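Note that this complex is displayed minus one protein chain, with the remaining chains in position.
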Amino acid sequence: MNLFLSAFFSGTARGAIYAIVALGLVLVWRGAGIINFAQMGQAMFTTYIASTLIISGKSYWLAFVIALIAGAMLGALIDILVMRPLSRVHRAEALNSPAMKATIPVIASLGILGLLQALAGMFWVGQERGFPAPVAIEGLIVAGRKMPFTAFDIFTIAIVALVLVLTSLFFRKTGTGLAMRATALNQEVAKLSGIRTTQVRILSWIISGAASSLAGLLIAPSSILSPSSLDLILIIGFTAAVVGGLDSLPGAVLGGLIVGYVISFVNFYRSPEDIFLAILILLLVVLLVRPNGVMGSKQVRRV
Amino acid sequence: MTLEISHLTTQFGSVTAVDDISFTAKASEITTVIGANGAGKSSLLRTISGLEKPSSGSIKWNGRELIGLKPEAIVRLGVAHVPEGHAVISELTVAENIAMGGLFRRRKNRADLESASKEVYELFPRLEERRKQLAGTLSGGERQMLAIARALVARPQLILLDEPSLGLAPLVVEQIIATVNDLCRKTGLSVLLVEQNAITALGVADQGVLLSLGKVVADRPAKELRADATLRAAYLGY
Partner (left out) sequence: MFKKNMIRALFFAIAILLVGTFLDPYNQSQLSVALIIFIAVLSITLLTGASGQISLGQGALMAVGGYASALTILNFNLNLWLAIPIAVLVSALAGLLLGVTAARLSGPYLAGTTLVIALAIPSLANRFESVFAGEIGFSVDFGSSPAWLNKVIGDVPVEKWQLIVTVIFATIALFFALNILNTRTGRSWRALRDHDIAASLQGVNVGRSRIFIFMVTSAFAGMAGALYGLRGIVSPSVYAVSLSLSLLTAAILGGIRNISGAMIGSIIIVFLPDWIGAVTSRLSVPTRISDYLPALITGLLLVATVVLSPGGLSGSIHHKKHK
């Protein structure tokens, strides 16, 4: 029973982080039609920034906020410097087939990932570091008994829940949120309604960048920080996004939790070595049985 | 508030959809562009609203060149386009679709935006009843109303309507066309109505522009066009 509870709580906390990663991926996918493989590179980079600030004696919370801002800025930069020129270039190019159009931004995002990892290596000498948590990461002790969850688990779940509530309010209640949803659903009608779609696009990158940074900050305390340490999280986040349905924000959250539980239970009941295999199987099963994900729209996206 | 189109040409690859078209849509009038399927009517509207880039020519709105502006900028100048096929966003609710049309005015003129959306609901009471419903659940006629409502909430001076009658029952078409006609007569809204259904369109229009294979064949008062049996037989088939 205790093992089950431990797996459950750890799965919830992990799943909450994956939900944020998936949310970041889905935001850019909906807003710009791109799967951003550089996302966890961005997270790694901003987590290094936070870590450097903390090492130099600044408070955790200052570092936390600065990392989020840096993540948002990094997202904006990627859109302005790479993705926007890209969408202009290959309109005129010979590589203009639908398949290539979807492929080229993916390649660009991989290039950005490589770039960020190299830069992090240069700035921080590629050293592996630990990253602090604002609260204890050991099992919480309540009334003399060790609980199957840690204070940091609760912290993570609380922060993620807060972020999800705010995001959902933003999309449902604000005009900008409506503009973003409209653009994601039907760009032409959105444009004809006077929505500036380029601004919506960059906003998707900004929010996604901040979300990725948050994921990095939450994941770092339970692993080490190195230029490539978050690559795995991207794979997991991608799986979560596909499981939930790439174009659904609630789906991203659900997908994140599902993947979190799968990983946690495999980890607790079998061995960490089975995690990759479990992810691969989960991904393939979802793609074969329900390619649009658990909460994705019915419309089949093929090309 | 006139729209002057001169020598406008739009090409898709080797196909010339709009071929050296010139005409003027006068203020507070209904100008209808009629012609058979493939005559270039939709491409013409899409070029005016900035969705397609023309290869040459000019589109002057109040003396201002529209070519080169993005669709979102053209809407802001008061030219609203209701594209073909009841273009609404089915995954959003009726209220959200209407709110979307007024989003760009929400900061500058909130009070007027509120009264504009009130007017739109008064114009189409059916939409008021279905505010909370997803647009995808509406009937074809209601969706067309919603598409027009979405455009009207931006308080345009010119509305470009692309085949509002497409796929709708005659009674519904009559109702929609009557509403548009009313708007034009009462509020002075200019209308550029693209229709395959020439009888209905010429029935309400002031001026008629007849297109065939991307070119203007006739540009005359609607009454004259209606009366011209030769043109009717040659291009409209009735």
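Read from first to last, the chains carry the letters A and B; within each, the first residue is number 1.
Methods note: contacts are C-beta pairs under 8 Å (C-beta built on N, C-alpha and C of every residue); 3 or more make two chains touch, one makes a residue touch a chain.
Since this is a predicted model, take the numbers as computed values, not measurements.
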Neighbouring displayed chains - absent chain, whole complex: A
Absent-chain contact - pick from A:L53, A:V82 or A:V135: A:V82
Residues of chain A (touch criterion as defined above) contacting the omitted chain: 29, 34-35, 37, 82, 85-86, 89-90, 93-95, 97-100, 102-104, 106-108, 110-119, 121-122, 125-126, 231-232, 235, 238-239, 242, 246, 273-274, 276-277, 279-280, 283-284, 287-288, 291, 301-303
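One rule holds for everything that comes next: only the chains that are shown with their structure count from here on.
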Separation of chain A from chain B, taking each centre as the mean of its C-alpha atoms, in whole Å: 42
Interfacial residue positions of chain B with respect to chain A in the complex: 49-51, 70-72, 75-76, 80-83, 87-89, 91-92, 96, 99-101, 103-106, 150-151, 154
Of all residues in chain A, those that touch chain B in their complex: 175, 178-179, 181-182, 185-186, 188-197, 297
